[in-house]
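Only a single protein chain was left out; the remaining protein chains are all shown in position.
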Amino acid sequence: MNIGGELWTAAVVAFAAIFTNNILLMFFLGMCPFTSVSREVKTAFGLGLAVVFVMTSTSLLNWLAYHHILVPLKLEFFRFIMFIIIIAAFVQFVEMVIDRYSPKLYYGLGIFLPLITVNCAILGASLFMVIRDYTFIVTIGFGFGSGLGWLLAIMAMAGIRQRLAHARIPRGLDGPGITLIIAGLMALAFIGFTGVLS
Amino acid sequence: MSPNGGTPGTRAIIFDGLWHNNPVFRQILGICSTLAVTNLVLNTLVMCAALTMVLAASSLTVSLLRKFTPRNIRMMVQTLVIAFYVIIVDTSLRGYWPDMSAALGPYVGLIITNCIIMGRCEAFAGTNKPFGALTDGFFNGLGYSLLLLAIAIPRELLGMGSILGFPMPYFSGAWDRWIIMVMPPGAFFTLAVIVWICRAIKPREEKIA
Partner (left out) sequence: MREKPWFAVAYMFAVTAFFSFIVIGLARVTAERVRRNEQLAFERAVLMALQMAQGKTAEQIHQTFVEMIEPVQGENNYGLIRDGELAAYAVGFSGRGFWAPIRGVIGIEPDRQTVIGIAFYDQKETPGLGGEIVGQTFRRQFENLKLNPGPRPIEFRPFGATLDSHQVHAITGATQTCTRLEHLMNEDINEWLRIVAQEDTK
């Protein structure tokens, strides 16, 4: 196992996951909170941080579960159930820990946690990890990078929408419509990152 | 729910699912899973069929089990039921249509987290009769599919000059293809336009339920 090579691959994958393969703007995952919660930069930041944490941790846990339990038993198709259970259990556990040890943090962050369980991006990251056959170290990079990419996208969206709060938008376009157009423009912009790291 | 608290009539369910409460442009739910595959009409059709099937079957199952399921684990049971139907669909696709399975990639598995299915099970199937739940699931799925086809058709037509793989008269010839439509931003823009059109036709009314 070439640690040096793997760390480099992990870094490249992480970089790609943030910019060129952004899990939200290129792969359309994690959009439900994107359109509803992204009005204030502060809220978006909190949600994004929670997503980074949960995505990295659950990607790792799911890697371990997949390669050490499901594959040896030839039950790969059970991964959907296993991943969802692990994600739900992990979020539940984190919620309990935060609630117990830091009510302040719970007040700021804890309300987002149930939202995250059904965030398709979290499950999506784990499923991508399986399809692309990442190693353990690369999965760390991928989970972390994808989370950061999602955070970046949602914060940018919140920032833009805060600016647009007083703009005159046609009635049918208000709300989800304009959010989607912003998302499209952002996706367009992110495509421009292709080729930065060859 | 109808005024007298029972399962609403079938006609009401159908129109609710298809238009009044359409999951995509009214509720803006559950687009994550399918938006990625809307650059080809055929893939969209398969994906929507899969989702409608899972939605209808899950609604039916949850409704059948509603009198036995303890209240505090009902969300877990719902998730389990949905996950199982998705596994069945995914496994079947992989065995009998491997090219399509490869094209749809992880998005079939992501139907599990699709908010529509969970939403309908929670909001409707858990408290209504099986036939009503099945109809509701099916027509919500149909409403979803129609909207997504409305996205996929312009994307494939303008981006690749074909529909369902068949080249279209003007678009596959003189038309200069809009590659942007085949790429992710195209999906966002097309959906935005569709939502705009639908919402302009039917602005949100305050329904006194």
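Letters A and B mark the chains in the order given here, with residues in each chain numbered from 1 onward.
In the analysis below, a contact is a pair of C-beta atoms (placed from the backbone, for glycine too) under 8 Å apart; a residue touches a chain by one contact, two chains touch by 3 or more.
Predicted model, so just to flag it, every value in this text is computed and none were measured.
When the missing chain is restored to the complex, the residue among B:M168, B:M183 or B:I197 that touches it is B:M183. For subunit B, the residues touching the chain absent from view are 37, 39-40, 43, 65, 68-73, 76-77, 80-81, 84, 87-88, 91-92, 94-96, 98, 102-103, 105, 156, 159-160, 179-180, 182-183. By the touch criterion stated above, the residues of subunit A touching the omitted chain are 20-21, 75, 77-78, 128, 131-133, 194-195, 198.
One rule holds in what follows: only the chains that are shown with their structure count from here on.
Centroids built from CA atoms put subunit B at 22 Å from subunit A. Of all the residues in subunit B, the ones that touch subunit A in their complex are 25, 28-33, 35-36, 76, 79-80, 83-84, 86-87, 90-91, 105-106, 109-110, 112-115, 118, 180, 183-189, 191-192, 195-200, 203. Listing the residues of subunit A that touch subunit B in their complex gives 25-32, 35-36, 77-81, 84, 88, 118-121, 123-124, 127-128, 131, 170-173, 176-178, 180-181, 183-185, 187-188, 191.
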